[in-house]
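Note that one protein chain of the assembly has been removed; the remaining protein chains are unaltered in position.
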Amino acid sequence: MRFLPLTDADRESMRRCLGIKDTADLFADIPERFRFPTLSEIPEALGENRLLERFRELAASNRHDEYLPFLGAGAYRHFIPEVVAHLSAKGEFLTPYTPYQPEVSQGSLQAIFEYQTMITQLTGMDISNASLYDGGTAAAEALLLMQRKSRRPRILVAESLHPEYREIIQSYIQNLDIQVETVSMDPSTGRVDLEKLKATLNSETGGFIFQSPNFFGVIEESSAIAKLTHSVDAYSAQIVAEAMSLAFLKPPGEHGVDLVAGEAQSFGLPLGFGGPYLGFMATKAEFLRQLPGRIVGETVDVENRRGYVLTLSTREQHIKRERATSNICTNQAWCAVRSAMYMATMGHDGLISIARANHTNTAYFADRVRTLPNIELAFPRNFFNEVVVRVKNRQVDDLLSHLESHRILGGIPLHWFYPEFADCLLINITEMHRKSEIDRLINAMGGML
Amino acid sequence: MRFLPLTDADRESMRRCLGIKDTADLFADIPERFRFPTLSEIPEALGENRLLERFRELAASNRHDEYLPFLGAGAYRHFIPEVVAHLSAKGEFLTPYTPYQPEVSQGSLQAIFEYQTMITQLTGMDISNASLYDGGTAAAEALLLMQRKSRRPRILVAESLHPEYREIIQSYIQNLDIQVETVSMDPSTGRVDLEKLKATLNSETGGFIFQSPNFFGVIEESSAIAKLTHSVDAYSAQIVAEAMSLAFLKPPGEHGVDLVAGEAQSFGLPLGFGGPYLGFMATKAEFLRQLPGRIVGETVDVENRRGYVLTLSTREQHIKRERATSNICTNQAWCAVRSAMYMATMGHDGLISIARANHTNTAYFADRVRTLPNIELAFPRNFFNEVVVRVKNRQVDDLLSHLESHRILGGIPLHWFYPEFADCLLINITEMHRKSEIDRLINAMGGML
Amino acid sequence: MNALPELLFDKSRPGKTGYSFESDPIPETEQYVDPELQRAGIADFPSLSEVEIVRHYTNLSHLNHSVDSGFYPLGSCTMKYNPKVNETIAAMPSFTNAHPYTPHHLVQGNIGIMRDLEARLCAITGMKAFSLSPAAGAHGELTGMMLIRNCLSHRGNPRRIVLVPDSAHGTNPASAHFAGYNVKEIPSGPDGVLEPHTLREHLDKDVAALMLTNPNTLGIFERHICELATALHENGSMLYMDGANMNALMGIARPGDLGVDVLHLNLHKTFATPHGGGGPGSGPVGVADHLAPFLPPPVIPKQDGSGPRYHIPDTIGRIKNFYGNFLVMVRALAYLMSLGRSGLRNVAEDAVLNANYIRCRLSELLDLPYQSRTLHEVVFSDKGLPVSTLDIAKRLLDYGIHPFTIYFPLIVHGAMMIEPTETESLETLDLFVTAMKEILTEAESDADMVRNAPYNTPLRRLDEVQAARHPVLRWQPREQE
Partner (left out) sequence: MNALPELLFDKSRPGKTGYSFESDPIPETEQYVDPELQRAGIADFPSLSEVEIVRHYTNLSHLNHSVDSGFYPLGSCTMKYNPKVNETIAAMPSFTNAHPYTPHHLVQGNIGIMRDLEARLCAITGMKAFSLSPAAGAHGELTGMMLIRNCLSHRGNPRRIVLVPDSAHGTNPASAHFAGYNVKEIPSGPDGVLEPHTLREHLDKDVAALMLTNPNTLGIFERHICELATALHENGSMLYMDGANMNALMGIARPGDLGVDVLHLNLHKTFATPHGGGGPGSGPVGVADHLAPFLPPPVIPKQDGSGPRYHIPDTIGRIKNFYGNFLVMVRALAYLMSLGRSGLRNVAEDAVLNANYIRCRLSELLDLPYQSRTLHEVVFSDKGLPVSTLDIAKRLLDYGIHPFTIYFPLIVHGAMMIEPTETESLETLDLFVTAMKEILTEAESDADMVRNAPYNTPLRRLDEVQAARHPVLRWQPREQE
């Protein structure tokens, strides 16, 4: 077996050293009747050539690559420079463990320190952790963090937060002493209904968690939200599911929010059928001791040379056990390093111009879709790269099938998550779409309506 | 431009340092009327996304991957473990220059030293150089080497040597004081006609160069050949175009030949539409000072630690200029390193078992093809993984078109190189062919004949 | 070669570009976004050329110890070799380019991968169903504890307490806590395993479950597991198994047969997916039949051709976006296919043989606090040594060897937790043993030398106290420093 370096002779001499006849003797503690199951359901080994063949077949039985996609909703198709793939594939980044021994882990540690820095620059926050699992769990951690820090039992969640994120939050808090209440949206703007928010906030409220751009693609009024929450001494957490928007929009920090968390898959991670992605969390400095997850900090070695270490681990499970700020151990370190590679490669101008291209393309779609009969933008202003269209007198599923017959994946039907939006479709357009492809979507839509 | 790290500000400050206004001033020596051509034939730059698109289109306009191939003749389709691709793609192996500064090149140097060792083990020779361009030029270098060493003007070449190799030899010697004569084959065995060889050898003959397995796939009688050449104090050079055969056949060194050269593409290099491949050359120790190409040798550093350097460079063009043993400078170093990775990964047992699988599959084809009417093995014995079939009463091109209509690339028609073999097809079968694929070829052939 | 590269931000110069992307020209459009919502620039965000990026990360990469570069016997972490072919497979465009909300009939290959992986994990563990959603081991624990809680709630009472042996990994109590339980630590017995009588002493109607790592973090098989399971089940409690150490058991015994109700696996350990310097992982959760109704969505149906199920009436609810870490699952399945049925047992046997060989060779030199038979790892203590576990660990770095896990499990004084894994050769094990011997000799003759190690690493011992006291967590432009 190519993964097993012991030879039979090695095994024999090792058994001699151990004074056993048969390696099976090492398992004598295991109840005999359960020892060495046959596992007949599992096929025998495949050679590397057959393994590759098998996976090529599996790959070929996917058909999505024949379709022009307009799917977003928390997972975005963006350009990834090839240099990112090459560098992140290096075994030296791929195969270490969590950098517990900093003297031989400066590669990963410095890369993560740089990641943390770029995340703070993009969000306008003071500090960032080293990653969380994904956007949805980052949102849940943000909620728990606000609750811990505020010591208040009640957290508000915007209806326009990604429905999967809300589901995850619900699962995370179901057994904890936290009450979560939903703040609904203004159906005309797609934004948080600020009046309702104001009415719901009270002195029991630890914080408000909202997404911007929100699930409908609409940019929220973060400044107003931050002000409202602060008026009852509660925190505000802005969730960002499309990290690319950070390079287009005013940083959440400048709006006064206390915490930004979300999904950074857009920064160099492929769609990958949903994972691994990259949860991030950046906050004001005051949250530091309550932050979940790993944190890398700068220090010096005994010769006073700059170096990096995992730090503030007294927050963590391996020290604090059940009183830790979270149970996270393995995080998404490599994804963070890869996203740092992406951000560094795109650079200041690149990231901004790609973000602009996202918006410009989406704006072009908006211009054109408005000329179609029987279809409208549900929320006609303040979107980044995602819009909701409302189809008049039509089931949105019919439209989707029609588009599919034109080899287009036209978007995500909102009724999956919001039954009241049965006539709405969430459409994502990025820098990857050519003008002609947007035109193709418009024409296919026009042909149906 | 992402490949140009200078900023406009840098350029400006550098120009100030140089005391020039315009970078164009640096080119003042160039005749003005020829300065700065417009190059309007060349399109403007493509962004990385468009570049990849363009090459994906080019790749898609190849259609060969829809066909079951049986093409060999000096370029062979073999299994390459993925680990080889991953390791050889490392930038640290891909992007250095020739290791002129050994203190910072031990990676490449040790890898080449190991390559040299494995080549000598496979060929049964004393020494190996660090690579040559490819099999054809290696054959030409072998011929020149024998002539230099023997100081005799006449070199014999077997008719069954790869026709391209013979063409290259002809080009290489056309302007030199060397006479080359062809020794024809025995049409019943496909081997060198030993009687003719004996008759042609004389005291003016410096050496005889033959291929085994030869172009027709037939294993030559190396021992007898070596004996015959030695009887007139001439050298014998065995060319190996299918390096995989070395793991199946008795090493040339044991047959007494003086020199082995050829093509090692089979060891881990993809078909790649013909290149880059890997010329190799291994000889008895006595040829050392006359060897063409780079050689890596072991030595020690000032602290007496084992290390490697390029050595014996007094043979080479940068020292000896027009009296060098060859003009080669850049060789195929990375291919040699990659092939060493391949050989090490396959290992002793792997290389031998893959070589056997080549032969077994080809033998199975031979068994089956002999059952077909109107078709025969032109040289029915002593082949490795390539055979010639003769089609009775038929143009071989018709058979090939028929096979192509069955999505099979049936082989190489010998009339490309040997008009007298108009009814013959050279068929290669490797470990990559499944039994069912060989059956498919047989059935398609049977359907036509 | 050893100096740390400058930071990206120090190298950055405005005007440099590392990328090249060509967008289509788009006609002028209406202005849809309020200007005050837009940003101008990103202060201090780096600008570098492509070659500078490549050099930065190439040079950083050389500062890492990794499985690809050497021995990494980090106990409990199963730092085994990650086959390269899995990377090739996980990089196939059909997998990397698939959007998670693609209509199911267009991604049957991907769904087939998850289905096959689940089936194999069921076969290996004897569990009846799996959720592939959890992103890592700890996430699997949380999911598993939620499953238990929901199931008990369904039976009428979620109960309040989860028992965790004192040898448990920190994630166990933390996860139980985030599932709303109070954690009660219980002691392992003198031979390092949980005694049934200890369990019984703590067992009452408040106990929801026991979280048991098996083999435990001492590397010892919890040989009373069947009895523990029975006691728990009779009390209406459940047995959670932390399966992070499944590398010792696959092909050897199936937790489902032993009475386990729910367990998690770490694909990034047992199933050879690379750990990435700290993730991503994948921590599938396997359950017995009675817990299956509570699994989080999406649930992959067993029959071919159908899409995942989202509506699971009794579910604990979603715990992760989309399907989980799909590309990690792809690697794990590729690994399982490479091993095949018999390979599983071969792996476990060699892993256990290697660990026992280390144990045998080092037990003359080091204190072995528990004498019980151990499986895939072995834990020594620094009792009686002139230097501490930390010192030995740091000195090992000078030998080019990554240290074992140190100071865990907490029940061993100065624990050295050594897990060689099956992908290490006898030669490597012997080199390690020799290095340990030499270090202990060094420690006898010159303890200070060992205490000041390492010497030959890119940096020497780092000041972790300063890092925590004066946290510098991001680069700042010089002016503001």
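Order as written gives the chain letters A, B and C; numbering starts at 1 within each chain.
Keep in mind that, in the parts below, contacts are C-beta pairs under 8 Å (C-beta built on N, C-alpha and C of every residue); 3 or more make two chains touch, one makes a residue touch a chain.
The shown structure was predicted, so the numbers you read here are calculated from the model rather than taken from an experiment.
Note on the chain not shown: across the whole complex it touches A, B, C. Of B:A226, B:A357, B:A378 or B:I427, it is B:A357 that touches the chain left out of the display. Only one of B:L6, B:L194 or B:L372 touches the absent chain when the whole complex is considered: B:L6. Take subunit C: the residues that touch the chain left off the picture are 1-3, 11, 13, 16, 20, 49-52, 54-55, 58-59, 62, 66-70, 81, 83-84, 338, 400, 423-425, 427, 456-458.
Contact between subunit A and the absent chain runs through residues 1-5, 7-10, 45-50, 81-83, 85-87, 91-92.
Note that only the chains that are shown with their structure count from here on.
In this structure, the chain pairs A-C and B-C differ in their number of contacting C-beta pairs, and the larger number is found at A-C. Distance from the centre of subunit A peaks at B, each centre being the average of the chain's Cα atoms.
Centre-to-centre spacing of subunit A and subunit C amounts to 20 Å, using the average Cα coordinate of each chain. Residue positions of subunit C touching 2 or more other chains, listed in rising order: 14, 16-21, 23, 48, 50, 54, 58, 83, 85, 87-88.
Shown for subunit A are the residues in touch with two or more other chains, namely 48, 52, 79, 81, 89-91.
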